[in-house]
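Note that one protein chain of the assembly has been removed; the remaining protein chains are unaltered in position.
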Amino acid sequence: MSEPQWNWVLEESIPSSLDAGHRTIDQLLNALTQWGWDGRDFFHVQMAIEEAMVNAIKHGNKESPDKSVAVSFRIGGNSVWMQLTDQGDGFNPNALPDPTDEEHLDQPHGRGVMLIRELMTTVAYNERGNQVTMHKVRSSDD
Amino acid sequence: MSEPQWNWVLEESIPSSLDAGHRTIDQLLNALTQWGWDGRDFFHVQMAIEEAMVNAIKHGNKESPDKSVAVSFRIGGNSVWMQLTDQGDGFNPNALPDPTDEEHLDQPHGRGVMLIRELMTTVAYNERGNQVTMHKVRSSDD
Amino acid sequence: MAGKRRIVVSDIGEVSVVRFIDRKIVDSANIEEMGEELFSVVEKDKRRFVLLNFDGVEFLSSAALNKLILLDRKAKAAGGKLKLCGLRPEIMEVFTITRLDRVFQIKKTEADGIEAFGL
Partner (left out) sequence: MAGKRRIVVSDIGEVSVVRFIDRKIVDSANIEEMGEELFSVVEKDKRRFVLLNFDGVEFLSSAALNKLILLDRKAKAAGGKLKLCGLRPEIMEVFTITRLDRVFQIKKTEADGIEAFGL
């Protein structure tokens, strides 16, 4: 990471349950509030981490009690950095259908990965596709 | 650190206020509860971090708004590791009077550093005395 | 239905206005309950005109959007109509990004929403 110093860093290995995922997300959201994040920026981070967490737990680890998700969150002066690594087989995020296409528009799934991309400043997946790294730079007008 | 992996890591830079200190302690205590700590072990960690935090904020940084405390907490499988670094001048923890001496027994101060030592498995201060590192191994019978 | 209720339904004329108990609608056991309760409004109670009022809802995830799409299908299958209102700007943005603002009819206020049924 190029950013020299973070104000808040959380690293945690959590079981593959939505409850555990949401407890960890709440730690991030509390810290963001502490560090003055609110409004749209806060919402965007909340949305991206919710989607990424649910994907890691459900699609990645398939809620297996034998698997865990490695969580790494960092809050800096004007940005937040988030990384989730699951123990699943991964996927190819570039091969997903576009949920905004007319033919997919009324499908009851397939919007999470796209929302993460739209709401974050940068998003990267590792080669295998079991690790997502998200970075959000705070907007100046918020 | 020799321990290969931590289940929960928090690193944070906090302002020199007791409120901020207690918010950070609460994050640690919540995580300890999550990871199954309770009873005496939990109490000992709570006591040590309370004393060390108050010392860093009051004696170290003298509650100065220009100074911060660097906090680092790690919870592993059977131990917790805590480090606080303040921006004060430090002190010599070995030159403190023994609060259990008859002549000091009724003094309304001077028990924090001693309690930390008694309750933790190991405690180390850096040369300057502005950084305390505490390690608590969980007791097997708890 | 067992457990806590996730929605509250009140009839205003022929329109059933649905409000949400949770301020955050995320993927969890609660969202399944919410889905079942919503579906029963159109399937069991056979309400034809349903207005979802999101007033007080601060966050919803794509899992919630998915439930709304299924609800819309069920409403249409039953010959009914579904509309949305009371979305805060951040949530409205999610509908815009996903283009779900073209799937759902979204009105600003509850009054606008009720009127839009043209009853």
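Each chain carries a letter (A, B and C) given by its place in the written order, and its residues are counted from 1.
Simple rule for what comes next: a residue touches a chain if its C-beta (ideal position, glycine included) is under 8 Å from a C-beta of that chain, and two chains touch if they have at least 3 such contacts.
Note that the structure is a prediction, hence the values are computed from the model and not measured.
A.B. asks: The chain left out touches which of the shown chains?
C.D. replies: B
A.B. asks: Which candidate, B:Gly60, B:Gly76 or B:Gly112, sits in contact with the chain we can't see?
C.D. replies: Touching the chain that is not displayed is residue B:Gly112.
A.B. asks: So that we can see where the missing chain sits, which residues of chain B does it touch?
C.D. replies: With respect to the unshown chain, the touching residues of chain B are 18-19, 22, 39-40, 43-44, 46-47, 50-51, 54, 58, 99-100, 105-109, 111-112, 114-115, 118-119.
By definition in this document, only the chains that are shown with their structure count from here on.
A.B. asks: Would you identify the chain whose Cα-based centre sits farthest away from the centre of chain A?
C.D. replies: Ranked by distance of C-alpha centres from chain A, the top chain is B.
A.B. asks: So what's the Cα centroid distance for chain A and chain B, whole Å?
C.D. replies: Centres of chain A and chain B (C-alpha means) sit 32 Å apart.
A.B. asks: CA centre of chain B versus CA centre of chain C: separation in Å?
C.D. replies: Comparing mean C-alpha positions, chain C is 49 Å from chain B.
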